[in-house]
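A protein chain is absent from this complex, but the other protein chains hold their places.
Entry: chain A
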């Protein structure tokens, strides 16, 4: 019996089974996710490589070329100060996506660590969940205001105005948006903890750290993925709001949010100026959401292979 089993398992000519290969196979079968991946890769590519091909300066003011429509010199036209819209969109995208990804990374890391610790260690639960409640109850904007006021100058002096503000904004968004993730993860962990395989693992003397890394974390990966994708979207939007209030990047520093807000006054005359950054934000958020959706399916061993 055992022998035959071994034979059949070894029969496929392919390389030994690899978990990540299975994930990728499952991911590829999700059409939306593949489309999202392609779109996101295209956006990333144009934002990172684009400026090398289209080398116009995004902040160069050209008074003779104000409010122009699309043309050879300016494929997407110019804004009210004659700045090239294509260059601005690419420069803006670089900042917005960088802020979105980094802030999301930070918030997911915090949320996962806090959520798992609270769910897994009963003694930490009360303290950590009250901390989460505390952060949820904090009004976000006044808190950001205080953070910007306290740290803006030391940071811009230490790292230069752009990097300094980047760090500040990423940290500000990161530390104020981990709470939902933490709650979801804690809930999942609480349920997982009572499952038989955890009991089995514990009975053979698995240490808590191993338990988390080997058994708990892979099983809560899907909710984390979902909140990560949502997190990118909300980070991009929070950055826009901050820029609008004058708390974000310096005003001549293009980000998608700022492009959008700058153009709102002119929406009737030059609708493209609102639509372009709007489409860029929506496409990014949507594609990241689909990627997250596909990843969740692919990472879930119960769905995989069906």
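Observations on the model:
Operating definition for what follows: a contact is a pair of C-beta atoms (placed from the backbone, for glycine too) under 8 Å apart; a residue touches a chain by one contact, two chains touch by 3 or more; residues count from 1.
Basically, contacts and distances are computed from a predicted model.
Within the choices "Protein-L-isoaspartate O-methyltransferase", "Beta-ketoacyl-[acyl-carrier-protein] synthase III", "Peptide ABC transporter substrate-binding protein" or "Nitrogenase protein alpha chain", the name that UniProt assigns to the complex's undisplayed chain is "Peptide ABC transporter substrate-binding protein". From the options A:161, A:187, A:223 or A:278, the residue with contact to the unseen chain in the full assembly is A:161.
Interface note: of A:134, A:149, A:191 or A:275, the residue touching the hidden chain in the full complex is A:149.
Among the residues A:35, A:56 or A:81, only A:81 touches the chain that is left out of the figure.
The chain omitted from view is touched by exactly one of A:75, A:208 or A:250, namely A:250.
Across the interface with the omitted chain, chain A contributes residues 59-61, 63, 66-67, 80-81, 83, 149, 153-154, 156-157, 161, 244-247, 250-252, 262, 265-266, 268-269.
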